[in-house]
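Removed from the display is one protein chain of the complex; every other protein chain stays in position.
Order of writing sets the labels: A and B. Residues in every chain begin at 1.
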Amino acid sequence: MPPPPTETPTHVLCPLATLSPPSSLRTWQTAPHPSQPIVATACSDRSVRVYSLTSFTLLHSITGGHKRSVRSVSWKPGTRGQSVLATGSFDASAGIWRKKEQTQEQDFTRRGGDGDEEEDEDEDDYQFACILDGHESEIKSLSWNPSGQYLATCSRDKSVWIWEELEDDNFETVAVLQEHDGDVKCVAWHPTEDLLVSTSYDDTVRLYRDDADDWVQVTSITGHQQTVWWAEFEGANMASIDFRKEKEGLSEQQTKYIDLLDRSGPRLATCSDDCTVRIWRRRPREHQEGVGTGIPSIIRSVTIDEDWLQEAILPQRHDRAIYSISWSQKTGLLVSAGSDGKVIIYKERWKAQALNDEVEGVDGGEGLEWALTEWVVVAELFSAHDVFEVNHVTWAARADKGKRFEDEEVVLSTGDDGEVRVWALDELASENKV
Amino acid sequence: MSDIQQYLLDYDRNKKEASATAQRSATRLKDGDLKLLKLVEELGEYFNSEDGVTRSRTMGYLAEVLALIPPKVLSLQQRNLLCDFILARTDDGEGIGNCAKALTALEERGKWDSERVQKIMETLLANTNPLRQFKQQSERYPVLRLVDMLMAKYRDALRTLHDSTPDFLSRFIAYFDGEKDPRNLMVVFSILKVPMAEWNIGADAQDLFDAVFNYFPITFRPPPDDPYGITAQDLKDRLRECIASTSDFAPYAFPALLDKLDSTSMNTKRDVLQTITSAVAEYGPHTISLYSITLWDALKFEILNVQEEDLAEEALSGLAAIAKTLSQGTPGPLNAYLRPIFKECNEHLEDAPTKQSQAAARILHRIANVSPDVTNILLAGILPTLFTLFQSADAMAKRRGLLEVFVQLIKANIGVYGDWRSPGIAGEQSANNALAQFRDQALEVTMSGLEDAPVEQVSFRVVCLDGLLQLSKARGLLTDEHIGKIIQLFYAVVVHEQSYGKDDVKNGAINGLVEIAHQKPQVVIEKAFPAFMAQLPDTDLDGSSGYFSVLEAFAKLASEDKVFDTVILRLKNKFSSAVNQNASSSYIIALLSAILYALTKGANKLEQNHESSNHYQDIVLPLLQRTSSTDSSHPKAFDDETTLDLVGRICNIIVRSHSAEQQQAVAAELYTLFRGTAQDELPPFNLNANPETNRTMVVSTQLLASLHKETRLPCEIELLVSSLANYTQQPHLSAPVRSASLRQISLVINKYYSTSALKTCMEPLINGPLELFNADKLDPPRIRVIFACLKGISLRSSPSLSILYPHVLSFLSHPKYGTTIAHGFSTLLQPDDLLTKQNHCQISGLHKQKSFALLVPNITRLFREAPADMKPNYLIALSGILNGMPFDIVMEEVDQLILLLLQSLDLKGEDLVKEAAIATLTSTLVEKPAVVEEHVGSLVTRLLANSVINKETRTPPKVRAAALRCLTLVPDKLKLEVVLPYRRQVCKKLTAALDDRKREVRSAAVKARARWLEVDEAGDDE
């Protein structure tokens, strides 16, 4: 463990609400709807619970689809007039559910009031659309790509499947990727490219893309010492949103670095049983100018292979497995949580020290010399779910009456206690904030 | 019209009518109004009817008539005629059942001669073979019964038939082929058992065997409402008897059975093993000698790799049975059988202690206690190897493993040759016990083992100890010197060794001493007692301590009759000298406790022999004098109620075994206690006695308790009761003295009032100055008296209770003392150590029912009417009553009580009440779950509430644990669908209890949670 940064946390996570009623059994993951103020939570009671973020109450309980725990949920982006939800279960199948979109939002809150699940079998219920069979064992994670064209699923059977939805409820398997030699724990898509990442029990992270109608692995990232539980890409063009947008008084190096990041595109964050969170950056392809060891990249550029460098290891605050991380697309803040019940929030900022300084002696040193930024912990929350483990955290747009400013976000944590808790990030009234 | 017409007419409409007709015909035959010939003629046309049913019914009619004709009506000739006639009909495919009935009826009316029997048998075989051609079970059954009857009554006739007709048996066997009906099978088996057991079956042996073995294993399950109540077990037993019936089956039986032993079904294996065992027992040594080794090779696996414990047991009995059978024959085969066994066992000893070395021990133990020969052979076969291995063994664990086997062998050996008290199955022949040759080696090993092994080697030393114990028990094996050594060894462990672990060794040693005392009392007295006494100081003023464990061990010995008196004597002497050298109170109390313990252990002995009268002289009198003495001879220890209680109990246990006459001496001095002071200067008659004197009431109480009701009290009883009542009112009395005096009231009332006087015994107290039942004067001291009286009365279930109880119940709403009254009820029926049969109290068998009936329904009624703030009192009273109540009494009313009980769980601070309520709810769950079912919800939530600590009601650990234990029962006793809805809630809530601050509670919580987690998992998957 590196010595904790000297900074005292500048923010604090304040409990806003617990989505109610909670599940009586373990909850695994919570997915915010891409456009509406609702979330779907995967429960080990074989159901999915849909809650409102405005009233914090249960709207729907989707049951009867799966024979085992629902492990993972993902909303299809960009759907018109309807919501489409994909569910991945320990019963080795994935389910697709549809629901006509509610016209005005208040319905939810009002109906949500009376708590329990909707029995009425009509329009405004989630209808089972179709089931995707193929995996041999538990599905651990699934994810739609940003365009909604592809759905990726992964399983203990060591494989990653990519399904393409030709028309409604007609899915075709476009790829079965069997690169991993252990359970595949998580799949996630690049925000702008058809680039898929998977993480695994075999401690590796792998990236795939479509090479002439054939999905292939483009790189295998090693570095984590243990199972890699989760991966998530940085949002698109964050440079214009996060600390980088402040161009005033930047050194030439720093400007170069911003440019480099820009050519690399969104970065990748991963977390692992080894208690670390790591940031990875793609080595840009063309124009080696600026890229010190650019030569090899030119050669490689003809091939489809990519080269990802470990850019940073975030300050280690977790002392047990880190199950989940989430990268805010509004602020660039990163949040992590895991077995130790902590929720940690990190912020990226320019390194204070001179360029030629030694940077943390971590492996894959190459590229690290370019990391002119560093990550600091801005908020640290203990026992987010009392004594229970936190299985998942994510950012979501704030939607309740208490909302304080445009684009305000909340953190949603999902725990073994069956609860989904909502946290607001408050700035501490202190000088030394970054 | 003719009777038969009538009969057939009625048959379908009304069978009763039909039978009536048959009855009529029978009577007319008897009275001669109807000639047999006529009757048979009338039947003629119907027998020739086209319709089979008619023909069958006609025969049925005949059968009924015959069955109804009184004996001696039909002449031999007529019977023969009928018999031939009926037999002739047996070739008709219809009505065979009725033929059989008719024949049976005939036989009941006169025995047959051999030729006839043989003819019947042959005709049946000729006309109705195979029997299965008749589809109706009801058709075949009468035939089978007929044959069975013939088999039973005419054995020789049929035997000769078999001997004279070569192919008879084969046809006979084939006759029953393919019978499927359980009821019929029972008969078939019993029929076939006869030829099996009694005939010379020669060539037909295999067919005969197959005829029954085809049904093995019996898998039939009788319908739940089977009218004949035939169980699968009945069939199994009969089948097994058949297979075991003759050694001729051996060549077919054993291979077939062993083949089935490989089955995967545990039930089949169980059947096979049981059948083998019974076969082995029946077939006799010669036959068994041919298969013994094969059987051993097959059976041993069931023991070496246990699948199911009971299968191993069956296999063991099998092996033992073989040894038993063989030891009835010549030595050769027996040796041949045992050699591979001890060979194999020796191999397993090599790597003791393992699963298989333990199995070896089991095998040896089971086989070795079959007969002297067997045990001798095995000892000779095993022990030499065992001891060599022992010497060469480096690991303690291994030595332990070996000795475990050794101990099993000796135990078996004792089974055969007996112990010191009684000879074993071998009778008086310990002379040729092979164990003798190994005696010294065995002693050497075990003694040094116990002596030299470090205390940490618990299990090893325990085995050594057990070994020594067994050796010292073995009849005629050790000399008294040896046993003496062992005793000293045990003694040393008990007294000198420091406590370690669970003290398995120490306890083992003490119990060992007791057992040896049972075998060799004199040796124990000579060897051990002096040592013990030496360890007990006369006084502990020199600061000597550690005498306690010695006392305990010594007192334990009293449980052995033969040394009881000596133990008492020595303890008494120790006590006197301790007192004389004024030892510390704690030492004196320890000694008193030891004496009391010893006496209780030997209580039954006190009952019979009356030399306990010297106990009176030696113990009781001196103690009483010490108690009442005020001079220097009065020990300080005696200035304390608990000591005096001990003293009292010692006197009580001795005195109560005396006759009323013997007791009179004590009765007279009940309060004076041989002080020589006038009684009325003493409590309870003197209200301002000094504390020392008041204290002696504790002893008086115990004495009073010990007296027969025929004894004369030192004053007349009304006076005594009222004096006691007033005496107990004194505020300055110490709690023990007060309770003791109150208890005297109960005792006097219970013992000395005549049944008639009893009705009014409380009058003086109610009407007198005390005014017990005056609500305005009510206060705790009075309430105590009320219940003291009720206690004595209720045990005699006097009718007066029906007047008294309502009074007391009415006080439950008393603004000031309602709660106190409520708590009083717990005293009424709770188990009591003074008012007992042993103490000659009058205890009516139904007193609990009586009080229950008089109290509980009223309480439930009053509860409903009572104002909210008073309701708790009723719950408290109720729980107090239920506390001492056997559940079968409560059972009747329990559905009325359930709501009250549940509400009791909400009471604040009333922990005993909650405990009682939970107890009753628990028994209700066990005995009458249906009652609880509808209240599951509130039961579960309340139990949960009481199972976790919460701030305002500080539920004590005992209650928390009780609640959890009750909660554990819920899923066991109630239907799945009833409990399922609560599963998640319970499992979640219980996680709090898992973190309880008390270990006891946590473990209860763990159990409860584990149980609830199991709920539904069953049907859970897919």
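Rule of thumb we're sticking to: a residue touches a chain if its C-beta (ideal position, glycine included) is under 8 Å from a C-beta of that chain, and two chains touch if they have at least 3 such contacts.
We take it that contacts and distances are computed from a predicted model.
A.B. asks: Looking at what's absent rather than what's present, what does UniProt name the missing chain, "MIP18 family-like domain-containing protein", "Putative exosome complex component RRP41", "Trafficking protein particle complex subunit" or "V-type proton ATPase subunit"?
C.D. replies: "MIP18 family-like domain-containing protein"
A.B. asks: Looking at B:675, B:738, B:942 or B:983, which residue reaches the missing chain?
C.D. replies: B:738
A.B. asks: Which listed residue, B:827, B:903, B:922 or B:947, touches the chain dropped from view?
C.D. replies: Only one listed residue reaches the unshown chain, and that is B:827.
A.B. asks: Which one touches the absent chain: A:163, A:201, A:233 or A:280?
C.D. replies: Residue touching the absent chain, from the options given: A:201.
A.B. asks: Suppose we count only contacts with the excluded chain; which residues of chain B make the list?
C.D. replies: 305-306, 309, 351, 353-356, 358, 397, 400, 458-459, 462, 499-504, 506-507, 545-546, 548-549, 551-552, 555-556, 586, 590, 593-594, 596-597, 600, 641-642, 645-646, 649, 698, 701, 735-736, 738-740, 743, 780, 783-784, 820, 823-824, 826-827, 830-834, 876, 909-912, 949, 954, 956-958, 991-992, 994-995, 997-999, 1002-1003, 1006-1007, 1009-1010, 1013-1014, 1017, 1020-1022
A.B. asks: Would you write out the residues of chain A that touch the absent chain, in ascending order?
C.D. replies: These residues of chain A touch the chain that is not shown: 26, 44, 68-69, 71, 90, 137-138, 140, 156, 183, 185, 201, 226-227, 273, 319-321, 323, 339-342, 382-383, 386-389, 416-417.
One rule holds in what follows: only the chains that are shown with their structure count from here on.
A.B. asks: Would you kindly tell me how far, in whole Å, the mean C-alpha position of chain B lies from that of chain A?
C.D. replies: Centre-to-centre distance between chain A and chain B: 66 Å.
A.B. asks: Provide the residue numbers of chain B that touch chain A in the complex, in ascending order.
C.D. replies: Those in contact with chain A are residues 984-985, 988, 1022.
A.B. asks: So in the complex, the part of chain A that touches chain B is made up of which residues?
C.D. replies: Chain A residues touching chain B: 24-25, 67.
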